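Please see the structure below; I have some questions.
Apart from one protein chain that is not included, each protein chain of the complex appears where it belongs.
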Amino acid sequence: MTQKPEDIKVIIATDCGSTTTKAILIQYDEEKGEYRQTYRGEAPTTVESPFEDVTKGVLNSISELSELSGRELLDENNMILKKSSPSEGADIYISTSSAGGGLQMMVAGVVRSMTAESAERAALGAGAIVMDVIASNDHRLPHEQIERIRQLRPDMILLSGGIDGGTKSHVVDLAELISAADPKPRLGIGFKLPVIYAGNRDAREEVSGTLEEKVDLVIVDNLRPVLEKENLGPARDKIHDMFMEHVMQQAPGYKKLMEWTDSPIMPTPGAVGAIIERVAQLYDLQVVGVDIGGATTDVFSVFVDPEDEKPVFNRTVSANLGMSYSISNILAEATLPNISRWVPFPIDERELRNQIKNKMIRPTTIPQTLHSLAVEQAIAREALRLAFVQHKSFATTLKGVQKQRTIADAFVQTGTEGTIVNMMNLDLLVGSGGVLSHAPRRNQSAMMMIDAFRPEGITRLAVDSIFMMPHLGVLSEVHPKAATEVFLKDCLVYIGTCIAPVGQIKESKDVMKYSIDLPQGRQEGMLRQGEMLLFPLGVGEKASAVFEPTGKADVGAGKGTRVETVVHGGVVGLILDGRGRPLMTVPDDKDARIQQMLSWLENLKVYNMDELKALGRA
Amino acid sequence: MSIWEKLLQIDRRIIYLLVFLAAIIPFLFPAGLEVNTTREVQSIYDFIENLAPGTPILLAADYDPQTQAENGPQAQAVLRHMFKKDLRVVIMTLSQDGAALAEMFSNSVAREYQKRRWEDYTYLGYKPYPSIIILSLGQDFRISYPRDYYNRKLDDIPMMQDIRNLDDVAAVIEIGGGNVCHMWLTYAHERYKVPLALGVTAVSGPQYYPFLQSGQLFGLLGGLKGAAEYETLMDGEYTRLDLPRKAIQGMNVQNFVHVLIVILTVVGNVAFFAIRRRERRAS
Amino acid sequence: MKRRVPMLIVSITGFLLTIQYFSPHPASEMFYNNALDWLVIIGIFAMPLGIYSMVRIQFHKVIRRSTGWGYSVIALISLFTMLGLGYTDKCLENGTFFMKLFEYVYIPIQATMFSLLAFYIASAAYRAFRARNLLATIVLTSAVIVMLGRVPIGWAIHPLIPWLADWIMNNPNMAAQRAITIGLGLGAASTAMKIVLGIERSYMGME
Partner (left out) sequence: MQTSGYRQAFRILIIVMLWAATPAGSLGVEPEDAGTGLPVIPPMNLVAADTPNDNGNGITLRWDCPPGDDGSGAVISGYVVLRSENSREGYLETAVLGPGTAKYIDNGPAADPVTGEKIHFIRNKPYYYRVAARYASGYRAVSGASGPVQGRAQWFHDGKIPVLTATVLFFALVILYIQKARLQGSELYVRPIAGMKEIDNAIGRATEMGRPILYVLGLGSPEDIATIASYTILARVARKTAEYRTELIVPCNEPIVMTIAQETVRNAYMEAGHPDAYSDDMVFFVTSMQFAYVAAVNGLMLREKTATNCYFGKFYAESLLLSETGNIAGSIQVAGTDEVAQLPFFVTTCDYTLIGEELYAASAYLGRDPLLLGALKAQDFAKALVMILIVAGAVLMSFGIDWLLEIITVRM
């Protein structure tokens, strides 16, 4: 980058997805002194035949931007006009890509739960799809591991293992496995497969001796220099570089696109992760972001590790949890009773199965009736819940760390298995992906997110309106200020705040006394177990509130401890969730269940109630 | 780094040095504080005090050189009391390394009282496999110990003539540590109902309180404190014989070290809370 | 077969010894005494095995010049010196070289090792005695009381301290010890039963 950040006034960003290429325009508002996203264009992606040139789609989307904004962005040669003037051009152009299946990687480490897991975290964090993890203790024989590497043909391999000064033999063995497999890259015949070595410093010589001939070996700092610390940055950056240099080079048109962009192209999920991590860091927030797609669901989170009290970023990809291609799998994993518990009317199994199969065959269909909308949203809840369960089990504290004990530990000793996901500490929950971003009512998005993620205490909810997180992720590498400003102001559509006391309280007993100073007057009352309440509080509005949980309940300050705070509004408002955590069990009886569901949905204005009740009677 | 943090991350060697000093200084300036006596020690004293002269009693000195600092003064104090009361003492050991120790201390204490070997006391020596030995004592001393430490036949030892088995001794006083105490409890006391008292190291002391309360032990000497209490009870005797009261001297050292540990604990906690409070305020 | 036979022996012996406990009959006594004799014999036979293992390991270390092989040389020399001296008839009498080594080398070394505990306890207490929560605070307070109550200074500060220390030892401590003992007893009984039933086989090097 040659430009100074303050000289950047107009930004074009594109995200080349597998089906559509989305472009956004970000402009600096001189009057308010802030960056805002102004226009948005979309065009089909043109990676595959007949075009086989990704830039065509990019240009189409940008010309749409141009038309909408009335700003000349392309020159006569159909090139992006660089250097902005008040009426034309842009200062920088950046892009992400997930076309062509994204970045597919294989990672290897010594111990599955230690360096191999760190390597997996690095690869996922960089936006890759991890096809397999090879470890010294993965219970596979060497020939099986070799076979697997050959079979999967990853775009890249990340090899780690051993702390600095630690084991050499295991790492060299892994290098030998890779060497023996002699893997060839998926794209671009004749190229050497990129392998990043981020393991024991002392084993570098041996590893390069083993691998240099056969692969394109790059050495970076150890991603686990000591067991107590992860250093994923260098490996992640190197993955991005190698993604550009190797994988992108091979895809149709990308060579040209890379020349256009002012910053390296990032894999889409990597970019989403980057913006979430940046925002969390900048505003000291603990965040969960979720992107539910057709085939996969990505969960991103930044939580503070209780061990060393530093924020840790995690990303997981639930490859089999998606709302179209893999919708059948949701049914299989979640099981029918778990899905039907969220459906507010009687539904039989066959009906449900039919709808699911239809969706799988015609992935692009959008629910046309309230009936199918409610069912789809019930399925989405389970997909999100399962993805989050997977995320929680992955986002753990580091394993194999020495503990300093005191006598207090004589009574309770916790292992290092613990997840770092602590919902009570969560500040912001961001949803994106069709089913959340494009729900007919935001209230539905809110309900789905609360039911699936079960936020605890006081949590702000938001959705990504037009899916611009990837764009902002790349932008954050170039111009963090612009990226975070746009993220908070334009990218996120605030739904509101959920206040959910934790604790198991008997049915219809008092949970929490509340007193909220809403603009239209003070609201006071008692939240009862099993009750959900909604108070309108608009976008940008704030209200001071006092919550006094009863003895067994906790809204963040401890059991029965009063909390005085300021809550933020949103398109939906304030949601008081009195269902307890863990979430109260759903009655077995069908009628009771539906009755209960209806009362929640009615209070939260989720659906058109008359229509919904009619469905129940039908 | 604040002073508190520095204090918490202090080099352990400094603590070692402090302990070392706390152990040395009392030797230079003996404080001579009074030792209070406890019920469990008093009861051993009373038991022996009330025995008629000539009553046989068994002293099992099952301790090793490593615990001699604690067990040694216990055994000596108890043996002195036994000799003072003119009891007939049978001494034995179930600890390999304790054999020589037991011999040394029994002979030296006997000299103080001009007691004669084989008439006033007998040292049986060491035999391996404690549980088996204890069981056999219930039947007959001669099964495991046909001869004493000095290779004299038990049948030829005058004082052993009417001492056949555990039934014939007034009590067993076991000085030792670890498993062997439990064996005396299970095999000697439970099986043969012989009254039993223990002298154990301070560390293992707490384990034996339940047996004290249930009456399975009639007394307990815990660590150096137990020995010091016994020495206090026997005070006149030590003065008369002009003997050093080793346990009471040792208590002085223990005094300092215990106080040091208490201070260290308090300082550690103060530092811990100071840091925690600052962190809370910061966040 | 290789595993069946030993297991059968264990089961039968275990069962018979259980019965033996309930029978005061001389036959049962004889069986018990025989069993004890076997134990002694086996124990003695195992000793040369141990010494062989120890000598072999140290010897290998010396030959391979592995880290600290000098210590191995000293270990071997000490072993054979004591073995040689111990072989003489009068080794146990006072004043012999064997006894001098015992008295002036062995005993002080052992006592020194034991006294290291004081240093380690002090540093462990400094590091780990933290009143992090209520339970830890209770433990900490009782520890301080008992520590003071067990030395004369506690009595000097206030007679209540030794009294409290005694009370702690005789009541809460005793109750907890007893509870643990009961648990351990049942655990031991169930393990013994598992061995007799052939469920637990780890003592034979099997799982």
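We call the chains A, B and C, going by the order they appear; numbering starts again at 1 in every chain.
The rule is simple: a residue touches a chain if its C-beta (ideal position, glycine included) is under 8 Å from a C-beta of that chain, and two chains touch if they have at least 3 such contacts.
Since the model is a prediction, treat every value here as computed from it, not as a measurement.
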Task: Displayed chains contacted by the hidden chain, counting the whole assembly - done: A, B, C
Task: Chain not shown: contacting residue from A:130, A:327 or A:407 - done: A:407
Task: Selected residue (touches chain absent from view) among A:84, A:98, A:167 or A:476 - done: A:167
Open item on the list: Looking at the full complex, which residue from C:41, C:63, C:77 or C:189 touches the chain that isn't shown here?
Closed with: C:189
Task: Residues in chain A touching the chain absent from view - done: 110-115, 136-137, 139, 161-163, 165-170, 200, 224, 227, 399-403, 405-407, 409-410, 413-417
- [ ] Identify the residues of chain C touching the omitted chain, counting contacts across the whole complex.
- [x] 18, 21-26, 28-29, 42-43, 46-51, 53-54, 56-57, 60, 67-68, 71, 109-110, 113-114, 116-117, 120-121, 123-125, 127-129, 177, 180, 182-184, 186-195, 197, 199-200, 202-207
Open item on the list: Residue by residue, what part of chain B touches the chain that was omitted?
Closed with: 12, 64, 66-67, 97, 164, 177-179, 190-191, 193, 201, 203-204, 206-207
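What we mean here is this: only the chains that are shown with their structure count from here on.
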TODO: Considering only which chains touch which, label the overall pattern as line, ring, star, complete or other.
DONE: line
Open item on the list: When contacts are scored as defined above, which chain pair ends up with more C-beta pairs, A-C or B-C?
Closed with: B-C
Open item on the list: With centres defined as the mean C-alpha position, give me the chain A-chain C separation in Å.
Closed with: 56
Task: Gap in Å, rounded to a whole number, between the CA centres of chain C and chain B - done: 18
Task: Sites on chain C touched by chain A in the complex - done: 127-133, 135-136, 139-140
Task: chain C-facing residues of chain B, complex - done: 10, 12, 15-16, 18-20, 23, 31, 33-36, 38-39, 64-69, 97, 99-101, 103-104, 128-129, 132, 135, 149, 202-203, 205-207, 209-210, 212-213, 222-223, 225, 228, 251-252, 254-255, 257-262, 264-269, 272-273
Open item on the list: Can you tell me which positions in chain C touch chain B when the two form their complex?
Closed with: 36, 39-40, 43, 92, 94, 99, 102-103, 106-108, 110-111, 113-115, 117-119, 121-123, 125-127, 129-131, 140, 143-144, 147-148, 150-153, 155-156, 159, 162, 166, 169-170, 173-174, 177-178, 181
